Every structure is written in C-alpha cells, then in structure tokens.
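See structure below.
For this depiction, one protein chain was excluded, whereas all remaining protein chains were kept in their positions.
Showing subunit A:
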Amino acid sequence: MERIEKFIDNLPSMDLMRSEKMTLVQLIIPVESAHRAISYLGELGLLQFRDLNSEKSPFQRTFVNQVKRCGEMSRKLRFFKDQISKAGLLSSVHPVVEPDLELEELEIQLAEHEHELIEMNANSEKLRQTYNELLEFKLVLQKACGFLLPSSNLAGAEERELSENVFSNDDYVETSSLLEQEMRPSDQSGLRFMSGIICKSKALRFERMLFRATRGNMLVNQAPADEEIMDPLTGEMVEKTVFVVHFSGEQARTKILKICEAFGAKCYPVPDDISKQRQITREVSSHLSDLETTLDTGIRHRNKALTSIGYHLTQWMSMVRREKAVYDTLNMLNFDVTKKCLVGEGWCPIFAKAQMQEALQRATFDSNSQVGIIFHVMDAVESPPTYFRTNHFTNAYQEIVDAYGVARYQEANPAVYTVITFPFLFAVMFGDWGHGICLLLGALVLIARESRLSTQKLGSFMEMLFGGRYVLLLMSLFSIYCGLIYNEFFSVPFHIFGGSAYKCRDATCSDAQTAGLIKFRDPYPFGVDPKWRGSRSELPFLNSLKMKMSILLGVTQMNLGIILSYFNARFFRSSLDIRYQFVPQMIFLNSLFGYLSLLIIIKWCTGSQADLYHVMIYMFLSPTNDLGDNELFWGQRALQIVLLLLALVAVPWMLFPKPFILKKLHSERFQGRTYGLLGTSEFDLDLEPDSARQHHEEFNFSEVFVHQMIHSIEFVLGAVSNTASYLRLWALSLAHSELSTVFYEKVLLLAWGYDSFIIRLIGLAVFAFATAFILLMMETLSAFLHALRLHWVEFQNKFYHGDGYKFKPFSFALITDEDD
C-alpha cells in the first residue's frame, strides 16, 4: 500500500489533469499609471478582475465619462462604416499600421471626419434635391404636354409671359413661386389645370381623394414617368407618376393644393405653348446636365474621403474597443482612502505572477510614475475560477466537457481521457473504414484550411464543424481502425490481411449456406474474417462479439471513472471519501460486472460454450447450486459466493459510515459549545480546501444522510443501468452496418443488375446521396450524441462535480466585436 502511494506520488504531474493553480491578487495602482497598467495587463490577458463596485450603477462609476466618450466614438465609427458600405466601397483588407494614437487625438480626428462627412452629405443632399426637382419637372413636361396639347390654344398669353420670366431667372429651386404663377386663371371658362408628379404607390388614393374633395368635378390624366427618382431620405429608387388635373373654381384649387401637399405631390407649371415647352425643356435639360456633373464631383470627393477613412477604420475600431474595455475594467477598481491609488482585485494563475509583475513594472516605468505598483497575493474566501490551458487540439475536447459543467477548481479533468475515449467510443458505433476515410478527408480539408477559415466568419453549422475539426480527425482515424476490425468498407468485407480461415466443404460450395464452412487454417490475422459476411450465423456472431465488447469497454471506462474519484479524494486529502466511497464502489462494480468481464475474457480465450446469462442470473438466484456445463474454471462457485457477499457488504458500507463519521467529527469540533465558529477549522480545511471559509453553515445530519442515501442508491442502480447503457455501442454499430448493407445491396447492387446505363447512374446517385446524408451526416451525429452521453452520464457521474466557474481573464485578444 505504501509503495503504491509512493508510486502515485512520484507520477509526473499532468498539466491538463488539474486546472491551473490560481491566486487572488491585489493591485494598488497609482492613478497616473493606472491606464497603462491595465492596458498592459489586457495585452497579457491573464488576470480576471473582480468587480469591486458592483453595487454602483454604471453612471456612478469613476470613469463613466471616458466610457461614454468611447461609446460616442464607436458610434461615429459605426456611422463611417455604414456610410462606407452605403457608398459601395470596400473597407480595405490590409489596414495601414500606424503608431497608436492617443485617445484624445483620435477623438478630435473622428469629430473632424464626422463633421466633414455630415457637411458633404448635407451638400450633396441639397444638390440631389434640386436635381430631383429638375428631373421631375422634365418628366412632367414630357408627359403633361401629351395631355395638354388639345387645349394648348386655350392658354392665355399672360401666363406664357410669366412663366418665361420665371425660367429666365434661373431660379428653379423656388417652386413655390412657380406655383403662384401657375395658378393664374387661364381663360374665361374658369377651367384650369394643375400638373405635377406623385409617387406611384400613392397615385390611386390621390385620385380618389381628389374625386371626393371636388365631388367629381375634375379630370385627372396620369402617365407613369420614364425614369425612377431617388428618394433623398432612404436612397432608394422610387417610381413616380405624372398627373394633370383639370378643375374649375377657386375653392377647388385650394383644396387640391392642400391635398397635393398632404400627399407629398409636387406641382410644376407647364406652359401650353409648344415652342415655350420646347424651350423650357431645353433649359431644364442643360441645367440637369450641369447639376449632374456637380453631383458626380461631389460623390467622387466624398468617396475619396470615405476611402481614406476606410484605411484606418479597422485600426480605429479595435483601438476604441480596447480603450472601452480598459475603462470598463478601471471602473471595476476601487479608489483607496487617499484618492491617489486605485485598488483592484482579481484572480490570476500562479505561473503568470512573474509576467504580471514584469508588465506592471513596465507600466510604472513607461508612465514615469514615482510610485511603483504594489502587487500582492491575498487570501481567498471563495473558490477560485477554473482555468485549463488548452491548445488547438485539446480545446474542442475541453469544450465538450465544459458543455456539461465547468470543473470544480483543481478537480480531475475528464477532458484528458476524453481526447482518446470520445473518438474511440464514437468509432465503435461508426466502424466502417470507407465512411471513416470520407470523414478523414473532410477533417483534413478543415485542418488544411485552418489558417484561412479561422479568420473569416462562418455560419453556425460550419463554425461548429470547424471548431470540432480535431475531434473529427480522431473520430475518423478511429473509425478506420474499428472499420478494419469489423472488416467493413461501405459494408463490403475485404481480404486485406490475407485469406480467410474458412472454406467450403466441397468444390461446388452448394451447402455453404446450410451446412456451413470448415476452418482449414489459422484464424484471420486482424479483425473479423471476411467469410462471415452473408453466412447464416453472421448476425449471431457479430452481435455476440459487439455486445461483449461493449460491456468490456463500459466496465473499463466506469472503473476509470471510479479510480479518478480516488485521485480526486487523494488530491483534496479526504480519506473519508477513499475509505467509505471509493473502496466499496470499486468492490461493488467489480464483483458484479468486473466478474462478468472476466467471464467474457475467459470464454473468448477458452472457446467454451458456457451460457453467461445463465451464470450471471443464477449467481443471484441460487448461488449455491452446481454450475453444471456452464462452469468455466475451477472454483467458480466459491468465487461467485464470495463476490456476491462482497457486493452485498459494499452497499451498507457506502451508505452508513460516512454520514455518521461526519456527524461525530462535527460534534467533536464544537464539543458542546454553542458558539464555536472561532475554533480551528482544520477538519473543514482538510475536507474541502476550496471552499474553506464558506463551510460555516449548520450541520444537518438528516440532510447529509439523505444525500448519502441518494448517492449510494444512484451508484448501485447505476452500476446495472450504466452497464446496460453501454450496450448502445453494440446497438448503434449494428444499426450502422445494417443500414449501409441495405444501401449497398438494395440500391447499388440492384441498380448494377440492370444493363441500362441510366438506371445504373440513378442507382449510383441514390447510393451516393444516402451515404453522404444518412450515413455520413445523420449517423455521425447520432453516434456523436451517444458518445457524448456515455461520457457525460456514464463516465463523469462517477467522479465529476462540474460546479466550478470558468476563468475569464481581461484580455484584448478576447474582446469581440459586439456589432457583428
């Protein structure tokens, strides 16, 4: 025993097995170097700050103004980004690397740029409006002339003169004055007209409203405009309709005017005389082309400004984000009494202490501070966060474990074993080396493009696939391995490792299906003999093999789980858990299912015909009876009785002692004192050092006992049900191989039986799709989920608490863009 302990102590320490040792540190930072210190720490990214101002609302904190300024700057940057994307420019992929600006300079620059941009926008908008008006006028002229032609000779000379005057003024913006002119009574009959332009979507309602308002005493002509006009507000192209309303009477005029106004219809005067019309059209066109060039220059100018902003945009954005993060962190710090220092607390891994001290010194030096930053370790009351250092490869496995629950601080990390056991159990269910090769190719593509894919944004599905690329890699490698053992390549067996050990009884092979084959040489060297395929006893043979294999794998993995609970108990120095939990659990599981595994191995080795169901069932029902034919080895009956007794003893062993001992220790600790909190808390520390001082709550015996009872019952029942649960390995593997057999035989071979090229092609296509979508995607997913369950439930419930919390360091590298 001593030697084993020694051996265990001398084992090399495993980095992944235990989370990093953390320590609570306190920083006392002089105000002048605070910002720099925090940003250096952010670059280092190994300190998780604790919010010391959690009772204050965000705007009562110290650096709220800076945070607000950062918010304002990021708003401006968003505005730029929006403008750039609206202008159809691409923000440059390679940002110009510039020395870091000061925040104040950047703020000024941003304000300048914004001002400039807004001014440009306003200018171009004004131009655009003028342009639109002219364009609309032109359209109205083009269309309305058509309606007005018959009545052109009714027009009075007076109006012509007036409109001429107006147009020679070059004042096209003043449409209101035009309107005034246009409303002159045109002739004695009192019939007048008004022309204008309106959005197509509103035209119908407009007409109806006119009809109602004038009680039908009007006539509307409409024609769709040839060109679309840009809406200056939204920047979208809008279809418009030109209309001409004929009406009579002064009252109707005011009404129509109001309605026009309400519908956003613009009225433009149209002279009746054709020559005038031509002249005006000419003038308007020339103005239009002038304006167009001005507009174009404006846009070009604006685009240039935007491009120059775009060069720096990414850099500025990341800088503002970092600054905001720094100030958010500074807001978590407390001012000390003298108001000259900021006091911060946080968790950091012990290995990083030297790096942090170095960074802090650098900060002191760089900011020319007289006083250094004080950095010291504090005692922690609460449990530290859990931090595992992972790499590309192990990260995905750690994620799988964390999805169940983050490990308690320094508890044994199942991810270490998951790296291999997870893909392996997956492959047991997915054993087919043809499918394995397909998966491998997919995984290799993802890994080969790693550097490229990791920078770009992926869809949620691709993201998941990419994140699990190394899981996929190992899964596919193990599927190839298991597929070779099962000897299946898209469900077809191959003679890879030499010839089959079996042959037909005679040359014709006529009775192969009925009488069976004979063995004529050494067993097939690796995996399942290909001759089993298609034989009468194929399924019984494979089922027996896979079922037994599942039980062996399951018992092994559960034993590993219980052994890990031993290591946990050792690590946390809880001899109580070892003696009254680990030992009886080991005994219980192994005396029942360990024994079963032993029987399986013996049966395989000796080739015995014994019925293991019978052995296991009668071991409970009548342990003293003779085993008869089912005896596998000498002394089996005696061993069974001993094992059964051991299992029976183990149940009360894991149920009763622990709560009573806990109670005794508790009452000893207080020794009849009512107030005993001041005493040494040695026992507490021994038991659970991670929650050292939080363990002052009342000791409630019934609660502890019930908890222990639940735990024991769960283990005892779980031993049976978990072992049965591992049979899913067999079931899924069976389902997979049967399904692929069906696709191969009933689709591909059937289609190949026909002599038609088209049917073969269709058969091949159906087979390919079924393989890709059902076998490679659905089956992969289901095998993945079952492997996940086996790890989360059957394996981890033996030892894993998973009630810790993750280490979230303040790190610039982890700040993500919240806009995306």
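Keep in mind that, in the parts below, a contact is a pair of C-beta atoms (placed from the backbone, for glycine too) under 8 Å apart; a residue touches a chain by one contact, two chains touch by 3 or more; residues count from 1.
The working rule: contacts and distances are computed from a predicted model.
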| item | value |
| --- | --- |
| Name under which UniProt lists the unshown chain, selected from "Phosphatidylinositol glycan anchor biosynthesis, class U", "V-type proton ATPase subunit", "Auxin-responsive protein" or "Pyruvate dehydrogenase E1 component subunit alpha" | "V-type proton ATPase subunit" |
| Touching the absent chain when the full complex is considered, from A:18, A:113, A:255 or A:548 | A:255 |
| Among A:21, A:78, A:304 or A:389, the residue in touch with the chain that has been omitted | A:78 |
| Selected from A:28, A:52, A:120 or A:213 as touching the chain missing from the view | A:213 |
| Hidden-chain contact residue, picked from the options A:10, A:57 or A:391 | A:57 |
| On subunit A, residues whose C-beta touches the chain left out of the figure | 57-60, 64, 67-68, 71-72, 75, 78-79, 205, 209, 212-213, 255, 258-259, 261-263 |
